[in-house]
Structure formats: structure tokens, C-alpha cells
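For this depiction, one protein chain was excluded, whereas all remaining protein chains were kept in their positions.
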Amino acid sequence: MKTKHSQNPKQKTNIPLWMLKGNGQYANIQKQTNFLIKTVKELSSIMQNEILSEKFVKSKGYLQMINPLIKLLTLLVFILICSLTKSLITLILLGFITVSLAKLSALNLKDYFKRIWIILPLLVFVFSIPASTSLFSKGVPLFYIYKGLNLNIAGISLPTELYISFSGLIMILKMSLRIGVSVSFAYLLIMTTRWSSITHAFSVLRVPPLIVTIFNMTYRYIFILSKIAAEMMEARFLRTVGSTGGKSNRSFMASRMSILFIKANFLSDEIYNAMRCRGFCGEGVSLYKFKIGKADLLWIANNILILIVLFLGELLT
Amino acid sequence: MHIPEGYLSPQTTIPAIAAMVPLWAIALNKVKKTLNHKQIPKLALCAAFSFVIMMFNVPLGESSVHAVGAVFVAILIGPWAACIAVSVALIIQAFVFGDGGILAIGANCFNMAVVMPFVGYYTYKLIAGKSKFESKRNMLGIFLGSYLGLNLAALFAAVEFGIQPLLFRGIDGNPLYGYYPLSISVPVMMAEHSFFAGPIEGIITVAAIAYIAKFAPQLLSNNTIQKTSAKESFFTTYKPVILGIVTLVLLSPIGLIATGTAWGEWGADELKEKIGFIPQGLEKLSEIWNAWLPDYSMPGFEGGFLSSSAFYIASAIIGILLVASITYITSKIAMKEQESEN
Partner (left out) sequence: MKALESNTIFKLKNASFAYPFEEPVLKNISFSISKGEMVSVLGANGCGKSTLLKIFAGLLCPQEGVFNAFGNNITEELLLEDKFSKQYHQKIGFIFQDSDVQLFCSTAEEEIAFGLLQLGISEAEVKERICDVINLLNIEHLKDKPPFKLSGGEKKKVAIAAVLAMNPEILILDEPTNGLDPRTQRWLAELLTSLGSAGKTLITSTHNLELVQEISKRAILFNEIHTIAADLPTEKLLSDSKLLLSVNLVDEYYHRHEGSKHSHFHIHNY
């Protein structure tokens, strides 16, 4: 089929006629609300604007003042306690500690709750509700879902009664709290500390230098990758009019993944070259030395006191 | 299939981390020996890539369903390097996104950074042999490798949190950590991964490798690790993996030997009986553990739960007040010190 070209003698290039005219209306333009595109863009923007930029690292907050190595170790201790304790109160207290630390460290509380507590802990709680029933846990009934049922389906007799027990609820509440507390502590660490300081802390803890280097490079590449991925998604979105089916999405994903990898590989080679040009031979360097200041001593004292409170609490109850 | 914090008891997570440390050490050595300087950024890139792939997950009850890309990475840089790459991705995820518990890093790494790449890679090698990329045999190998790798990893994960209610129960008889038993966790995880995530991982890995073979074949030609493994015997090659599994099995369900009572309830005597010796520290520890009574069903419950919960609420409030004032005061002092220093 021969496309008609413009007959304009002044133009040296052969522009097809359809390009010189307008487009008219495309029928059936559906709104593209592909979750993939939204997820990538949203995650990418959070990473760029908050994590990579270390937006909150420079704020005047409590946690920002603490030596990164001490912060890392303290938070690990708290996570360990969170995992070991069987007491609901301890978990609630730990949760409270994370919230107050978030507030004292000038973090955005709304985002904090939205990202940490609403997503995983809530989901887990909801999904675990069956576990709080008499099907999975014992205990004194709190309320009955049904009573005195005599039903046989396909030869399997259903339990005569199904209730939710108080102990069951407490059990799933503890689970959600464990998750929330542990994720909170990790979030607090990341938001208030430079990544390069955290990896420097790793190297102080005798993690091999090659691994520390890999961590740093991976961190950097994650941002580049997500940025490229977001741009690719954007480009596809802009070129697509109308909805696309599942199969086309899958092959789209596969080819995009490969292109992303190839592009990123080229970029990563260049970055590595740039690093070598500045003398890099496998060892990371840091402008900041770890010092222990008054703030750190106070922090340690603070936490020892909290630990004492927690222990005593458990002993008494 | 990340396992979040709280689903695994410390008796599982800590031995898992202990088992991973030698595996990581071996992987690091292998990487140092076979990958030259220039491959390191490629490894980091693969880690970043795996990270980004794993970000797209669909929550599934206790865990989640997502592609991992471990076999894709293993085909590009070898299974040992893949172990490091995926582990790095998982560790960063645990810290930055809270995806997967921090203590559960050992178990998660074992599933996704050891089981998956090794099973996937060697299955691929078994089936594809010396066939060229883009040939039918090669693609079949890639598909089966990634499918099998993912599903086996999912199986391990399902078993890990499925045995928790079996082994770790509180005094009240309720599970302390994971509460859905094997009879639920295994079918659910396996169904989702064999019918949904597995095929997707397989198809996407095949397509991606084919694409790269066509447009950037130089990326597939740097795998130098094969040189050494051809000469080693089966046992030498697989020894570290076997070691890891054996360690995990031995350490974790010590409870299996003792018919599963939670660690906290063992007295030093019981342990002596079961194992025949008792480390000093453990004796002291068990006393502290015993002090940590989990119960809200304590004396006084019989009087109706209102009175007991009132006590609970009261102690919680006191605790909060104490903790709050300590934290608030110290932070204020710290900030004042900081300002006077500047």
C-alpha cells in the first residue's frame, strides 16, 4: 500500500499526508488504570523523593542525632525482643515506642501510619481472623458465629459450633503487632540514617568490604532501575490508546524486563568505569567518621531504662 | 513468598541465619575466585534487578506471591553469584521496605537465594545441556528450571511457617508464632505458585533470556563459574547446600526431639535429659525465659474477663507513661546538648 506523500516542492523530505492533517476522534479511548504502571510510578517516586534524597536525614530529630552504628545495634536488639516476647503488653509498648520515636524524629506521621501500620499489619490481621476461631485456637468463646449446627456436607460433618475466642483474637493481634513493630524499627532506621552510614556500620561490624561495596552499588542501581522502569511505563502508557489484554501485557512485561536489564547493564558498566576513574578498587570510603557523643550516651541510657521497664513488667504480670 | 516477622519463632530464625552465614561465606569465596573486577557491577545490577522484580507482589495470606528472577540471574552470572545477588536484594528489602522480617532474613535467603537459584540452575543445565540459547531444548530447560526453582522455594517457605504451630505453642495451648498448620500453608502456597506464579516466572524468564540472547549476547557469555564445577564431584559441589539443610534440620526443631514444647517452658533438667549436656548460659537463660509468662489468662481471669483486662489496661497505661516520660526527657536533653554544642 502506498502512502500518499505531500507534493510540496519546497520540502526536501517526503512527509506522509496523514502526518500533515489532524487526527479526528479516536473511538473508544479507555482510561488506562493498569496497576503495574501506578505501582511502579508510586514506588519510584517515594524512593526518589524520600529515600534517595534522604529527606528526613537532615531534619532536627532525636534519631538523626544518634551514631548510625549504635542505632543499628539498638534497633536490632528491639527487633529481637519483639520476636522473643510472648507478652501482648510488651508488644504494645514497643509499638508505642516506635510511634513516639517517629514523632520525635520529625517524620511525617501520616505517611508513617499509612505505609507501616495500614498495609501489612492490617492485612495480616484480617487474613488471620479464621485463625482466631475455634477451628484453630482454643479458648473461652468470645462470640459465636453459629451454634448447635448439625450439618453434613459430602460426608464431612461441620463442627457443631464456631466461635471466636478472646485468646484467639489476642493471638492474631500479637502477630500483627510483631510485624508492625519490626517493620517500624526498620523504617525508622532507614529514614533517619544515610545509607552510606548504614553500610559503613556494616563494615565496622566486620562484614567483608566486597559485600559492603555490592550493597552500595545495588542501592544506587535500584534507583536508576526504578527510574528507567517508571519512564518506560510512562512511555508505554502515553503510546497506548484503549485497553490492552492480559497476553499482550505479559509479553510487554517480558520484553520490557529485558530492555530494562540491557539498558541498566550498559549504565552500570559506565558507572563502574566512572568509579574506577576516581580510584575505586573495591573499597568504599566515607567522609564521616563514627563518633560517640553525648546524644548517643543518653540514647543508650534511655533504652536501658526502657528495657528494665519491659523486663519488670513481664515479671510482674 | 517473603516470610514476615513474627511468623517464625526465634528458634527457627536464628538457626536459619546461622546456617546461612557459612553459605554466604562460600558464595563470597566462589565469587572472588571466578568473577573478575568487572563482573562486580553486573552482580550488583542483578541484585537491583531482582529487588525491583520482587517489588511487584500480590499478598497471599501469611506471605505473598511474586516473581523472583533468581534463575534468570543464575543463568547470567552463575548460581553462587546469584545467591549473593538475591540475598543482597532480600536484605535491602527487609530494611527498606519491611518486606520480610529482619530476623527472618536467614530463612528467606535460604528459600529464595539458595534453593531457587541452585535448583533452577542445575535443572536448567540438566535439561538444556550444551544447547544454544534460543533453541527449543534450551528454552524448555529455562522454563522448567525457573518453574521448579520457584515452587521448591515456595514449598520450603510453606513448611517453615507451617510447622510453627506444631512446635511452638504457649501455655494456653495457642500457637505463639505461625498459626496456620502445614495442612493449610502447603496447599495454599503450592497452589498459588504452581498454577499462577510458577508459569509466569517461567515464561518471563524464557522470554527475557531469549531477548538478551538476540540483542545483547555478550551479557550471556561471561559465565566463568562453569569451568570449575565441571571438574568437581557431585558431593563437593553440593556439599555446602547439603550442609546448610542439615544444619537447619538439626538446630531448628530441637523441639521435634522433645515433642514440641516451647523453649520457654523447658527447665534445665528437661534439656539435660534430652540432649545429655547443658551449656551454662542456657541454664541462666531458661530462668529468665520462664519469667516471661505470656499469659493474659492469669490468676483472676475466673473472676470474669473484665477485671483481668482492666488490670491489663492499667499496666499497659503505666508502662506507656513510664516509657514515654523516659524517652521524652532523654530526647529533650539530647537536643539541648546538641544545640549548645553547635
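The chains carry the letters A and B, assigned in the order they are written, with residues numbered from 1 in each.
Convention: contacts are C-beta pairs under 8 Å (C-beta built on N, C-alpha and C of every residue); 3 or more make two chains touch, one makes a residue touch a chain.
Quick caveat: nothing in here was measured; it's all calculated off a predicted structure.
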**Identified contact with the non-displayed chain, of A:Phe96, A:Phe113, A:Phe127 or A:Phe280** = A:Phe280
**For chain B, residues in touch with the removed chain** = 36-37, 217-218, 221
**Request:** With the missing chain put back, which residues of chain A would touch it? List them for me.
**Result:** 48, 52-54, 58, 194-196, 220, 223, 267, 270-271, 273-283, 285-287
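Methods note: only the chains that are shown with their structure count from here on.
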**Request:** Would you kindly tell me how far, in whole Å, the mean C-alpha position of chain B lies from that of chain A?
**Result:** 17
**Prompt:** Residues of chain B touching chain A in their complex?
**Reply:** 4-7, 9-10, 13, 28, 31-32, 37-38, 40-45, 47-49, 51-53, 55-56, 59, 61-62, 84, 88-89, 91-92, 94-96, 98, 101-103, 165, 170, 172-177, 179-181, 200, 203-204, 207-208, 211-212, 215-216, 219, 264, 291-294, 296-298, 305, 312, 315-316, 319-320, 322-324, 326-328, 330-331, 333-335, 337-338, 341
**Fill in**
Within their complex, chain A touches chain B through residues 36, 39, 43, 51, 60, 62, 65, 76, 79-80, 82-89, 92-93, 96-97, 100-101, 104, 116, 120, 123-124, 127-128, 131, 136-140, 166-168, 170-172, 174-175, 178-179, 182-183, 186-187, 189-190, 198, 208, 210-211, 213-215, 217-219, 221-222, 224-226, 229, 250-251, 253-255, 257-262, 264-265, 268-269, 271-272, 282, 293-295, 298-299, 301-302, 305-306, 309-310, 313-317
